[in-house]
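I am attaching a structure below and will ask some questions about it afterwards.
Complex shown without one protein chain; remaining protein chains in place.
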Amino acid sequence: MGILIDKNTRVLVQGITGREGSLQTGQMIDFGTNIVGGVTPGKGGSFVHERPVFDSVNEALKETDANASVIFVPPQFATDSIFEAIDNGIELIVCITEGIPIHDMMRVWPYLKTSSARLLGPNCPGITTPSASKIGIMPNQIHKPGNIGVVSRSGTLTYEIVDMLSKNDIGQSTSVGIGGDPVNGTSFVDILELFEDDPETHGVVMVGEIGGTAEEESIEFIKQMSKPVISYIVGVFAPPGKTMGHAGAIISMGVGTALEKIQAFEKAGISVAKSPSDIVQLVKNSL
Amino acid sequence: MGILIDKNTRVLVQGITGREGSLQTGQMIDFGTNIVGGVTPGKGGSFVHERPVFDSVNEALKETDANASVIFVPPQFATDSIFEAIDNGIELIVCITEGIPIHDMMRVWPYLKTSSARLLGPNCPGITTPSASKIGIMPNQIHKPGNIGVVSRSGTLTYEIVDMLSKNDIGQSTSVGIGGDPVNGTSFVDILELFEDDPETHGVVMVGEIGGTAEEESIEFIKQMSKPVISYIVGVFAPPGKTMGHAGAIISMGVGTALEKIQAFEKAGISVAKSPSDIVQLVKNSL
Amino acid sequence: MKLYEYAAKEIFSKYDIPIPGSSLVSDADGAEESARKMGEVVIKAQVLTGGRGKAGGIARASSPEDAKSNAKRILGMSIKGFPVKKVLIEEYREPIKEMYLGITIDRKKKCPVIMASPQGGIDIEEIAKNSPENITMVHIHPLTGIHEYQARMLANSLDRDKARELIDIIKKLYRVFIDNDCQLVEINPLARTKDGIIALDGKMVIDDNALFRQDFSEEETGSLEEAARKNGMSYVGLDGEIGCIVNGAGLAMATLDMIKQYGGTPANFMDVRAGANAQQVKTALEIVSSNKNVKAIIINIFGGLTKCDEVAKGIIEIFPEIKIPLVVRLSGTNELEGRAMLGKYGIHMASSTEEAAKGVVGLGHSN
Partner (left out) sequence: MKLYEYAAKEIFSKYDIPIPGSSLVSDADGAEESARKMGEVVIKAQVLTGGRGKAGGIARASSPEDAKSNAKRILGMSIKGFPVKKVLIEEYREPIKEMYLGITIDRKKKCPVIMASPQGGIDIEEIAKNSPENITMVHIHPLTGIHEYQARMLANSLDRDKARELIDIIKKLYRVFIDNDCQLVEINPLARTKDGIIALDGKMVIDDNALFRQDFSEEETGSLEEAARKNGMSYVGLDGEIGCIVNGAGLAMATLDMIKQYGGTPANFMDVRAGANAQQVKTALEIVSSNKNVKAIIINIFGGLTKCDEVAKGIIEIFPEIKIPLVVRLSGTNELEGRAMLGKYGIHMASSTEEAAKGVVGLGHSN
């Protein structure tokens, strides 16, 4: 049934009355996601897409049995929403918000680690298990049920790849965006471990990018996985020392160039795709 | 071999060059404790009782293989020493210091909980396993090897009771002072669990006092223990609302009077001694 | 250390928590003068105890003359043994609603806890007992501090219409709690008035252990408690006839319990702390013996850091001047030296707490 979410996942939307929150709630409902309600302080008692709105997560949990939440609140309030979700025992927290100050996320991290919550993001497109549930903002139409797990640090690039897989008849067990910020809640290894243990996943596509060492840190785990992993790493052409957008693609202390990552992967015997269409080929060859 | 410490425990003294630190280091060496060195910032390179002094715990660990530390530094610096010991992977930290601000200890607590360190104290007399090792300030001559575990929130009252047990030929497996401050590192239950699992301990004397709910929280565990527990709880005469010394004996929100504790213990069928000599009788009867 | 209402409110004001305009005076003329400027006022006794209202220590006055006569009356009062030396003259503010807001330390969870109740003005322990559903309790992680969502939950539980104002006050009060090393900070009542939310009373208890880094100077009271504290010891006066000097709070409480068991009543609790020297022991004896009710004194020492010979030295220095019978128990560090020193003076010696307690009760009865 894929990883982390399924038909029984009950989702609360934090920031449901905002423009994006409301729009995406509609999209998730269309997809079939079980949205049980939303939270916007001061808007308690109203409804969005026929779902009840509450003033706090605490109040929402008195009336609903949500076990996951998705966060659409603006960056200056987003970490407060993460703390609120953690403190109320939400098991899966998906933070879509882009532009959260890195110092705020550094303060979330040790707190998150001592809780049992799983945080995807921030600055991520969310997670989709086709024909079951979608939490986040990936376009509804790109998914197709199947046996390939997708995990990525990017947003739109993930859509591109999932779309291309689907169009080539390669369905997905679950597609996960872990987010592009330098400090995020879930690592490649966390997701790879789940895919390795998921009987419905037969292989994994992993999409990395320049900056940090998140990709390198997954090599040892990938080497001992029983399932094939196809990687694709972007940012080869991104000149060192330049910040490529807000994606956290900052090269620091000489580590984290895309070329270094690719070389490390190839040295470890992990397949590295040259382009999205190359991913399709490598996946087909590996199964 | 008792709990938490034995002949192989290698002890670092934080604040070794101070008056008390130096005095007590001598006493511990006389007892047979394996003191491997000490730490006092700015005094690195000197010696106290022929033990080397270092500027930091980090430097001490490069030259010694300490796995426990005892803290004698003044209250305004003591929590910094606790953090230093935790961060350097010291397994057992015994903090003797009295008078640490409660807000400082509240900041230590969640940090401690996410580490693997065990903290005894602060404001505690330490721990002694007769004929093996003593970390702290209990008088050397009061102990006698045997099979009774002692755990107490008090200092001098512990000496009184241990001394009385020894004089009545009741030896101890280990005697532990968990400290009298409102926020401390180790609870009665933590120590009771260790005594329950220790084959050399045949029964336990537990000394509680007015204030807080540390005693009440141990009742459920005591009820399911296989070994007899004799309790003694002081402060029956302490008038409610008055702060009895610095011992953290503050009654808050109507809970924690000595009488309430005694009644709760008796109701749970746990032996409650009326005086130190009564403890001796009850221990003898129970074995 | 408890702060007076006026001192707590001065701190609130520094943190921009709204309080009524006020003036602290120590005579009736001052009260009249202040009331002339303020209009309708409340006159409040400044004492470090609760229950002022019931005792008549709070009065409303609509004229300066009225303020003067009330201030005069209140300044002549003594509330639960505390003489009223100062009154706070405060602008009267009509409360539309009285709420409770307090922060203290939850010993069990080892963190601050904020308590809010829409029912204020009365004793929070009463509310906790009789209608706990009316109290919202929020625990704060000491390392992250208060989260906005927590302040919001508390504010909504108090008065949803004034949530924004209340969130602000709650966050500020948490800063007061942290910055001042509080064991307790309380606003009761926190009132909604036509001009907004305002703190009508204030209570603060500061952690004595943190006074080294706080700027609170203790008022000189000349009390025995104060004399002990200044000498690094801890004294609490009680009603009985047996003076007690013990090292360690636990042993001191055990000693009190034992005196009671043997039919005596302690005149005080006194902990001379670990490592007391001769000078401190001497001072302790001076303090304890200065209580006229004391008929006999017990000195109960189990030496660890404290050395028995030092204790004996202190006793010997002052023993000739004290006309009250003593029982001394010395065990532990340098026990033999200490006992030998006292032996020469014919002081009653005991070898255990129980023996000492039994002995001192006997001396007290025969004295």
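Each chain carries a letter (A, B and C) given by its place in the written order, and its residues are counted from 1.
Just so we're on the same page, contacts are C-beta pairs under 8 Å (C-beta built on N, C-alpha and C of every residue); 3 or more make two chains touch, one makes a residue touch a chain.
Computed from a predicted model, the values in this text were never measured in an experiment.
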Touched by the hidden chain, restricted to displayed chains: A, B, C
Of A:Gly2, A:Pro41 or A:Gly155, the residue in touch with the unshown chain: A:Gly155
Touching the absent chain when the full complex is considered, from A:Arg10, A:Arg107 or A:His202: A:Arg107
Residue of B:Glu84, B:Asp163, B:Asp181 or B:Glu209 touching the missing chain in the full complex: B:Glu84
Candidate in contact with the missing chain, chosen from A:Gly15, A:Gly180 or A:Gly203: A:Gly180
From B:Asp55, B:Glu91, B:Glu193 or B:Asp278, residue that would touch the chain that is not displayed: B:Asp55
Residue ranges of chain B at the interface with the undisplayed chain: 41-42, 55-58, 77, 80-81, 83-84, 87, 107, 111
Interface with the undisplayed chain - residues on chain A: 20, 24, 75-76, 98-103, 105-107, 109-111, 125, 137-139, 142, 152-160, 163-164, 180, 182-183, 207, 209-213, 217, 234-239, 242-247, 249-250, 252-254, 258, 274-277
Sites on chain C contacted by the missing partner chain, in the whole complex: 143-144
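Here, only the chains that are shown with their structure count from here on.
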Partner chains shared by chain B and chain C (touch criterion as defined above): A
From chain A, the most remote chain by mean C-alpha position: C
Innermost chain, taking as reference the mean of every protein Cα atom displayed: B
Whole-Å gap separating chain B and chain C, where each centre is the average of the chain's CA atoms: 28
Centre-of-Cα separation between chain B and chain A, whole angstrom: 47
Chain A and chain C, separation of their C-alpha mean positions in angstrom: 54
Shared interface positions of chain B, touching two or more other chains: 110
Multi-chain contact residues (two or more partners), chain C: 141, 143
